[in-house]
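Working notes for the structure below.
One protein chain is absent from this view; the other protein chains keep their places.
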Amino acid sequence: MAGNTFGKVFRVTTWGESHGTGVGAVIDGCPPGIILDPLLLQAEMDRRRPGQGGASSPRKEPDEIELLSGIFTPLGEDLPRTTGTPLSLAIYNKDAHSKSYDSLREIFRPGHGDISYLAKYGIRDHRGGGRASARETAARVAAGAVAKQLLLAHDIKVCAYTVALGGVKVQKRDLSVINSNRFFCPDGDAAEQMEERVLEVRKQGDTLGGIVEIVADCPAGLGEPVFDKLEADLAHALMSIGAVKGVEVGAGFRVAEMLGSENNDPITPEGFSGNNAGGILAGISNGDTIVLRVAVKPIPSISKEQQSVNLENEAVTIKVGGRHDISAIPRVIPVCEAMVRLTLADHLLRHTAISAKG
Amino acid sequence: MAGNTFGKVFRVTTWGESHGTGVGAVIDGCPPGIILDPLLLQAEMDRRRPGQGGASSPRKEPDEIELLSGIFTPLGEDLPRTTGTPLSLAIYNKDAHSKSYDSLREIFRPGHGDISYLAKYGIRDHRGGGRASARETAARVAAGAVAKQLLLAHDIKVCAYTVALGGVKVQKRDLSVINSNRFFCPDGDAAEQMEERVLEVRKQGDTLGGIVEIVADCPAGLGEPVFDKLEADLAHALMSIGAVKGVEVGAGFRVAEMLGSENNDPITPEGFSGNNAGGILAGISNGDTIVLRVAVKPIPSISKEQQSVNLENEAVTIKVGGRHDISAIPRVIPVCEAMVRLTLADHLLRHTAISAKG
Amino acid sequence: MAGNTFGKVFRVTTWGESHGTGVGAVIDGCPPGIILDPLLLQAEMDRRRPGQGGASSPRKEPDEIELLSGIFTPLGEDLPRTTGTPLSLAIYNKDAHSKSYDSLREIFRPGHGDISYLAKYGIRDHRGGGRASARETAARVAAGAVAKQLLLAHDIKVCAYTVALGGVKVQKRDLSVINSNRFFCPDGDAAEQMEERVLEVRKQGDTLGGIVEIVADCPAGLGEPVFDKLEADLAHALMSIGAVKGVEVGAGFRVAEMLGSENNDPITPEGFSGNNAGGILAGISNGDTIVLRVAVKPIPSISKEQQSVNLENEAVTIKVGGRHDISAIPRVIPVCEAMVRLTLADHLLRHTAISAKG
Partner (left out) sequence: MAGNTFGKVFRVTTWGESHGTGVGAVIDGCPPGIILDPLLLQAEMDRRRPGQGGASSPRKEPDEIELLSGIFTPLGEDLPRTTGTPLSLAIYNKDAHSKSYDSLREIFRPGHGDISYLAKYGIRDHRGGGRASARETAARVAAGAVAKQLLLAHDIKVCAYTVALGGVKVQKRDLSVINSNRFFCPDGDAAEQMEERVLEVRKQGDTLGGIVEIVADCPAGLGEPVFDKLEADLAHALMSIGAVKGVEVGAGFRVAEMLGSENNDPITPEGFSGNNAGGILAGISNGDTIVLRVAVKPIPSISKEQQSVNLENEAVTIKVGGRHDISAIPRVIPVCEAMVRLTLADHLLRHTAISAKG
């Protein structure tokens, strides 16, 4: 059974590859009546687009969302609304340079899925990463933009930002500045150091990893106590992003060295007086801010020479050319937001179903 | 939509609470013909049982699995085999002391799900953690024991062990000693220090966190390239364990400070010459050892005085009595193994379905 | 992927065989707060029980439901309420005569699933029909009794009755008399003729088929316009009952000879002035009574001699002894009600999820 659908009630199925016609998504289960302003959807796409600076890929894609179904503009209104039926959206590839992948037809790129992919399917489109390409995340961001409109109607807000890149860590979290630098970094000074680090590593033909933090304002009561704990579904969502190698909630890995008396968040009549829990207790949101962090690996496409093998399992060396980013950050930021939104939209609707009056 | 089922093809639905009749599971999708030796199943349960030493709960439960359906012993054989129909199993509660929870009817325990649970359901069994109780994991271990028999028939092996507890970290990973100490610790010296740390903290009425590592031998080709990446489903599985606050695969959070040239595992005709990937590339197993780590929080039930509120949101203080562990380690070890096995069993069957001859 | 779960939001997974420990179900997704009076649940079971007269099996089973989880009696109340967590229920086998099936170990019974079952699984419990046994429906009726309590809170009512048996057809539908005869027949005269027909056929060692009609009062708006049309899910539900060979809604097969102008139900300010639609238009309930009919085949276990083959595919003759009914009617009546209730409960909750405010 394949796994190209995310969510149980707010369900998103994505399709498409890096070098085919394009990518897209079908959203099934979006409630009717939600206003979908095309400009607001496009604004989310623009945040993810490459080509905005030195850290990002020179591939130029307008990434325009085409909405193919599921909307209707009622008589006397200006903007389309969802009809409760499937929203199909497509983003066509405009700037794919498939030829540049010809040399990779017979070689596995280290750090990429080429080798595991072929082991699974026995057939492989060598142009880009196929389904595992970062290009697929354009469809996720588009679907996340729809989820955002649903969540905003319920006052649920999500924000992601960079807290570490190439060893540079933020010293503060001033969310008012995250749109003032191209790393979505909440510390202006750190952002400048990140810039320098990127330039330095670009010269070496190498790439950088980092850490992204995501926060969400969310009412109490979303989630489930056992397998579909809210943090479990969020971990699933975030770990499904290609570059992510670790996920933590609240105090995260720091809990390993804490005492119970330190880690427990005391409860007061005014609310919790700490948030080591990260806004989730026993799988269910507790009304406090949800706090998540993900580890982002350095992009595996580097221009340095690497060891690998070809289809005949003979040793070869490889330098990956083409147009690539230095880091998945900042482009992974809107993808993280999208995946958290898809998860929360799903749990919002799941909770609605379970709370039908008995 | 509730979330008490795990898996898509090998599907496990658990039921039961800490202080009801018992806990249990229904496994749907287990292939027919697998020999289920009751002794082997029980051996897994025994590894999880409390009451085996100073770090664990004094609650005494024999935790006997009763198999209610789905098996048949063919004429001339000694042991039952699965029939391909649902396996129903139950583990009855024998030693629940519900009375000791009477004082908690109106008070929310810090660090527990009491408060979020009530926000969700509007009704709450105050005796123990309800579904969020660690008792529920007995059903997971039982289901995992069935998955283990299926996986062994495909040479897939899973092992979990403790790499940190209360600040004590292992200096080596000698898997031959993990059954020689009660922490399932691969470093005998570290195990002794952990013992001391536990005794020390027990006196203080406090509890400890730690880190568990899980490794799995698994053939290449299991997993999916997009939402159901193998690491994403594994993160979901492990983060669904109550005490877990973080999950990482391979190099995990260390990737944040690595260069692409450091992180990429070179490929040689003999295989990968590194395993920062943790055995998974682009969501699909690559044939190398799968390596996962989880952060385990200190148990929130401490006998120290804590601040909290009651049902009327008035400030109260609380000391949680009852019979509790100092750390979820070592009891979480077989639970981690079970969740990884359930995930791999599911992906094994999912892969079988997708690979039908075209 | 196995198929022992019914429903998408109100989800029922059944387990158990005719001649094992018993049968049972886990209901996941039942909203919290619903009062479950054990006497009301048992009353549904009693309607399905064999041993109530000449048409039914002499097998004596008390069919007591044991509720193993998911309920809690709040302080100051008398009856348990659902907690929103999985309801596990078991019905233990008390009167299984497995020995009487020894002669069937190597012979396939005509009209039964013995031969197709073995083709699928390669292993078979020869005692009774295994999962395909009518015994499994006890678990469905128990789950349906829970669904009934949820539906009643939303004024949704379901009723099934016999409209034909062994060629005897009802001439009227007086629902006030269906509990006055053992066929749940809405025509007292027809019920008497059915009685005679049953006695006659019993002497011949043969069995009878019939037709059951099911009606439901249901608000407008439940269902889905495409694959999960309300009538499609109802057809799935009813056709999943072993004895059912046909399902129709509203005018059913009669539409084949109708004109559009005859079949369309005119709409008036007071409602529809006909109900050929059977209460469902384009997959969604229209507020009129839902009307369904199912064809019930004669029970295949007959004491007349039949041709068959053994495991070596050699011709044999067989007379099926044991304790069997003359017709699946009336025992299939509460099963039909249960399956319709499970479907409506599921769509009630599915609709709630989709109608979250945009």
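Brief remarks follow.
Letters A, B and C name the chains as they come in the text, with residue numbers starting at 1 for each one.
Everything below uses one rule, namely that a residue touches a chain if its C-beta (ideal position, glycine included) is under 8 Å from a C-beta of that chain, and two chains touch if they have at least 3 such contacts.
Predicted model, so just to flag it, every value in this text is computed and none were measured.
Touching the missing chain, out of C:14, C:69, C:93 or C:181, is residue C:14.
Where subunit B meets the chain that is not shown, the touching residues are 1, 9, 29, 31-35, 81-82, 84-85, 150, 153-154, 225, 348-350, 352-358. Although one chain is not displayed, subunit C still touches it through residues 1-6, 8-9, 14, 108, 110-117, 119-120, 129-132, 136, 164, 166-167, 201, 204, 206-211, 220-229, 231-240, 242, 245-269, 273, 277-278, 280-287, 295-302, 304, 306-309, 313-315, 350-351, 353-354.
If you put the missing chain back, the residues of subunit A touching it would be 1-2, 4-5, 8-9, 11, 13-17, 20-24, 26, 28-29, 32-33, 66, 68-70, 72, 74-75, 81, 83-88, 90, 105, 120-125, 130-131, 349, 353.
Criterion: only the chains that are shown with their structure count from here on.
The geometric centre of subunit A is 27 Å away from that of subunit B, both derived from CA atoms.
The distance from the centre of subunit B to the centre of subunit C, each centre being the mean of the chain's C-alpha atoms, comes to 38 Å.
One simple way to say how far apart two chains are is to compare their mean CA positions; for subunit A and subunit C this gives 46 Å. Contact with two or more other chains is made by residues 1, 9, 29, 32-33, 81, 84-85, 349, 353 of subunit C.
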